[in-house]
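Note that one protein chain of the assembly has been removed; the remaining protein chains are unaltered in position.
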Amino acid sequence: MWPSVEVPRAEPRPEAGPQGVGSRRSSNISKLPAPAPAVTRELPSFSNSRLNSAIPVPSSPNEVGRRLGTMTRAGMERWRDRLALVTGASGGIGAAVARALVQQGLKVVGCARTVGNIEVNVLALSICTREAYQSMKERNVDDGHIININSMCGHRVPPQSVIHFYSATKYAVTALTEGLRQELLEAQTHIRATCISPGLVETQFAFKLYDKDPREAAATYEHIKCLRPEDVAEAVIYVLSTPPHVQVGDIQMRPTEQVT
Amino acid sequence: MWPSVEVPRAEPRPEAGPQGVGSRRSSNISKLPAPAPAVTRELPSFSNSRLNSAIPVPSSPNEVGRRLGTMTRAGMERWRDRLALVTGASGGIGAAVARALVQQGLKVVGCARTVGNIEVNVLALSICTREAYQSMKERNVDDGHIININSMCGHRVPPQSVIHFYSATKYAVTALTEGLRQELLEAQTHIRATCISPGLVETQFAFKLYDKDPREAAATYEHIKCLRPEDVAEAVIYVLSTPPHVQVGDIQMRPTEQVT
Amino acid sequence: MWPSVEVPRAEPRPEAGPQGVGSRRSSNISKLPAPAPAVTRELPSFSNSRLNSAIPVPSSPNEVGRRLGTMTRAGMERWRDRLALVTGASGGIGAAVARALVQQGLKVVGCARTVGNIEVNVLALSICTREAYQSMKERNVDDGHIININSMCGHRVPPQSVIHFYSATKYAVTALTEGLRQELLEAQTHIRATCISPGLVETQFAFKLYDKDPREAAATYEHIKCLRPEDVAEAVIYVLSTPPHVQVGDIQMRPTEQVT
Partner (left out) sequence: MWPSVEVPRAEPRPEAGPQGVGSRRSSNISKLPAPAPAVTRELPSFSNSRLNSAIPVPSSPNEVGRRLGTMTRAGMERWRDRLALVTGASGGIGAAVARALVQQGLKVVGCARTVGNIEVNVLALSICTREAYQSMKERNVDDGHIININSMCGHRVPPQSVIHFYSATKYAVTALTEGLRQELLEAQTHIRATCISPGLVETQFAFKLYDKDPREAAATYEHIKCLRPEDVAEAVIYVLSTPPHVQVGDIQMRPTEQVT
């Protein structure tokens, strides 16, 4: 299933990967006590041996949806009870996105891999996107939304050698998202494609990268006030809340204090 | 004052130009019955002979702010009663932005020129930005926000010759906004710089461009469901509503059905 | 006529502006003793009150062409005795380009303005390009070539505030050149459009910018081994020497030691 993305040092954060939103509620699902099994029933084509764990969503989405109903953002009503797949949902941005979607009343299925190879990610994202699109097509979902978590590194190469290869994969995400947008349009769907390109986000990732030097890891996030995963999740919610005729292609966002 | 931007045919819309938000309420202003005179008192350096009209804001912002208070978006509380200058406010995107800001409780001063030269706009935007920044500096405003209405034409040159020069000016806006971001950071402020880059927006502008051929003008907006000025205004509100440590650099948005 | 371009501090160099190559030799011109008068006869539409001086080409192009014939680069034979207009030819890149073209056997008409406003340049370049294209069209020149001297600043905004506005104008040149390419193709010509985007070039320009501080001016060119105007001229020659079916759109070139 969607792998979590291993993230390099200088701009370290777990990537949420492609996030498909849109499969309409099926009667099958609504009877299920927990979202995880829904994955295998609803989306058997998505499960494979690479799947390590289906992340339990913080609490039952339907219940949360009802409880938090009053918090639904303007424009988010149409997503209530619809299914969102969130990759990399075990932490960082992915987890924040999953929480935010649940809060807005969506049913969220999260997944993650514990080990990721950066270089595999571009291919994985490409495959996942294709699968998500196939799934929407089979269900006649014309208003789905595929959101790729990109990076500012997908738009310019920062002067830290440690993230140059990471930048290359993110440049690829920039191209893939634009290509996807074109293909969805060519197929005469109204499924939208978006990427969100954050700068430095405070996640636990630097601690994996600098696993022998927790000080350096901590320093990554200390010299400026970083983006929080929730800030990226907010961008996802904004993008989803726009009317169906509006397609946000990219949101580029950085900490106000970030230099490059 | 900030000129309205004359807009070319293929992607026609009045530009709102730079929109400075942030001057804190001064006691002078709060006594003024209407925002327009505030311009000359608050911001004398902004007024000049090119100013044609200060656009009356739909209704008294304070009053509207109070009346619409319950509609204030999350994150917009900190902007209540603060001053926003909106250029090109006589119609299209500028007018929609002005209305949206008033709805969120800001005091809005709008201005417009009836005649604009595209080629002057880059310089004008640059001057206005500088003035807005100076004004913020004089008032010790560290959390202001300058939002330039750019265009998707500022990122790629579409294959219509009629908008090639327009594209050039928008490429310039892309560079100016990034330059501004760097300068604001270098000056150790937390003033944020953003551009919003819409594709085809439905405004009355095509009717000015194709003034002899209203059919062609209308056709511009008919072949696809265009962005509305309100969609761009929503993006402005989202950008403003992010926490102070989040700087959205660019939002690229197109009609879902737009090809290029 | 084509103005020389005033250049900012951090990446200072006189711009050569658009350089049209291609008008076929007319019998009128070949009789003229010097190229300067040819301007007014051949290209009356180009001359206007802004013209300060037609730069005398180093020596009679025809004579030089013959004398230097053996040095003609492979691929440059087809340009022999054809007319090149070089703007900003009084110094720096423009002068180097003019010399290189003469060396390759072209007839060169150079022009320059002593005073330039950066912000006028985009418009000027646009006008000149249009005029050059009109001139080619009138002469049924299908294989002309318009080369704009752009800058690396036309592709990314370097972190020096002094060149931010300059960057904006160069971003515009990037868009104009791509737009021109599209228009020439749409008009079913084989006229080619190219921009050359150098980084730091050693010219006398820093001395104009830092006219009160010659030391700082000199320092601009001392910390690294800069490009020389001749290096840019070489790029022009390479671009011209490619076969007619090859259109180099952009050459991005920097000093090997340049950081940003």
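Chains: A, B and C, in written order; residue numbering restarts at 1 for each.
One rule holds in what follows: contacts are C-beta pairs under 8 Å (C-beta built on N, C-alpha and C of every residue); 3 or more make two chains touch, one makes a residue touch a chain.
Nothing here was measured: the structure is a model prediction, and the numbers come from that model.
A.B. asks: Would you mind spotting which of A:L180, A:C195, A:A217 or A:V239 touches the chain that isn't drawn?
C.D. replies: Here the residue in touch with the unshown chain is A:L180.
A.B. asks: Write the list of chain C residues that the hidden chain touches.
C.D. replies: Touch with the absent chain occurs at residues 73-74, 185, 190, 192, 225-227, 231, 234-235, 238, 242-259.
A.B. asks: Name, in rising order, the residues on chain A that touch the hidden chain in the full complex.
C.D. replies: 119, 122-123, 126, 157, 159, 161, 164-165, 167-176, 178-180, 182-183, 186
Note that only the chains that are shown with their structure count from here on.
A.B. asks: Indicate the whole-number Å distance between the mean C-alpha point of chain B and the mean C-alpha point of chain C.
C.D. replies: 36
A.B. asks: Need the CA-centroid distance for the pair chain A / chain C, whole Å please.
C.D. replies: 47
A.B. asks: Going by the contact rule already set, what residues in chain C reach two or more other chains?
C.D. replies: 159
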